[in-house]
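Working notes, beginning with the structure itself.
Heads up, one of the protein chains got dropped from this complex, but the rest are sitting where they should.
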Amino acid sequence: MAETITLTVSRYRPEQESEPTFQSYDVPYDEDWVILDALNYVKDQLDGSLTFRWSCRMGVCGSCGMMVNGTPKLTCAIPLSDYVSSGPIRIEPLQFFPVVRDLVVDMNGFLGKLSSVKPWIIRDDETPPTEGEYLQTPAELDVYKQFSMCINCMLCYSACPVVGLEPEFTGPAAIALAQRYNLDSRDQGAAERMAVLNEHEGMWGCTFVGECTEVCPKNVDPAAAIQLYKMASATDWFKSVLLPRGSK
Amino acid sequence: MSVQTGSPSGPPELYHRPMSFWWWLQKRAYFNFILRELTCVFVGVFAVITILQIRALSQGPDAYAEFINRLRTPGFILFNTVGLAALLFHAITWFKAVPTTMIVRFGGTRVPDQVIAGLHYVGWMVVSVVVAWILLLR
Partner (left out) sequence: MRGITPFLWFLFGTGGMVSALLFPIHVLLIGLAFPLGWLDAPDYESLRSLVIHPITRLYLFVFIFFPLFHWAHRFRYTIYDLFQIKHGAQQPIAFLCYGAALLGTIFAAYTLLAIA
């Protein structure tokens, strides 16, 4: 059984280098450890300067996303034992995002995209809270529940080549989030969101590679959300052409 | 809004990793994606060949015989073999993708993706048999 395992980690310290380099660390191999445990071992015992994000260590906060051997993963969810017999584990910051330092990426663009889809209940007619909540049946919840499970871990953005090719592309998580609200029975804002997403940088940048759904740790299936959106947009288009006044 | 650290020399230099020109060769999934997309070239070519075949048919038996003879050449047989493989790859990936574009509910429960895909395969077989029947019973 292996005694140690090697992590080859991307380092980037803007105050001392102009581009990232790799640094290798040998950590003890423990079959109960996940990659995040190994990274924390490095930081605690070997090199306190290593910088990375993490929080819940159980796959619900979305903080610890990194490229592991070229695939975006939540490092708290990947056992070291998966890699014990395949050589050093290459760990890099999430692909297609600018690097702030070491394994930390700049999230501001992503956060801007999330808010651009108006991710809140939009009502034509607001009723005051004193009149009670907007009721929703379990069946109505089921319609959008899957798309509400997103933890904003950004793995889907790192998997999507369009994000790399067109940085303004709204992206899988944001479009899935828009669908989460469009399909919510309490929401009346689908037309407003359609105006935002019916653009080249919106849903039409997507060419259905499908990798976003493949890497999503929460089975949100953002690819499906986007294709549903395209279908809705095409339907809207036909309605506006065939029934110019009667489509609402 | 840019990220500010405590560095006394100012905000950090964000590093932008360039996207390789050969990005689609760097991952199996990306390569398969490009391959899938390029099957559309065969779709376009076969559509054009169909137009040309109809044109040859309208120009008389000699023109049509010449067209048919061209289809028998090794070059065309090879192209059609590769093309058929491409079309099958297109069809299989298409039927896998279609269920994501529609959520079908039957009496409250959602119809599983495999059922929708399966129905497409059944439809595919049915129309293929019908087309073959029409072409072979002449």
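Each chain gets a letter, A and B, in the order it is written, and its residues are counted from 1.
One rule holds in what follows: a residue touches a chain if its C-beta (ideal position, glycine included) is under 8 Å from a C-beta of that chain, and two chains touch if they have at least 3 such contacts.
The shown structure was predicted, so the numbers you read here are calculated from the model rather than taken from an experiment.
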Subunit B residues touching the omitted chain (full complex): 19, 21, 24, 34, 37-38, 40-41, 43-44, 46-48, 50-51, 53-55, 57-58, 61, 64-65, 68, 71-72, 76-77, 80-81, 83-84, 87-88, 90-91, 94-95, 98, 101, 123-124, 127-128, 131-132, 134-136, 138
Residue by residue, what part of subunit A touches the chain that was omitted? 161-162, 165, 198-200, 204, 207, 230, 233-234, 236-238
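As a working rule, only the chains that are shown with their structure count from here on.
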In the complex, subunit B residues that touch subunit A: 1-3, 5, 7, 9, 12-17, 19, 23-24, 26-27, 29-30, 33, 37, 97, 100-103, 108, 110
In the complex, go through subunit A and note every residue touching subunit B. 12, 14-15, 18-20, 70, 95-96, 98-101, 106, 108, 139, 142-143, 161, 164-165, 207-211, 214, 221, 223-224, 227-228, 230-231
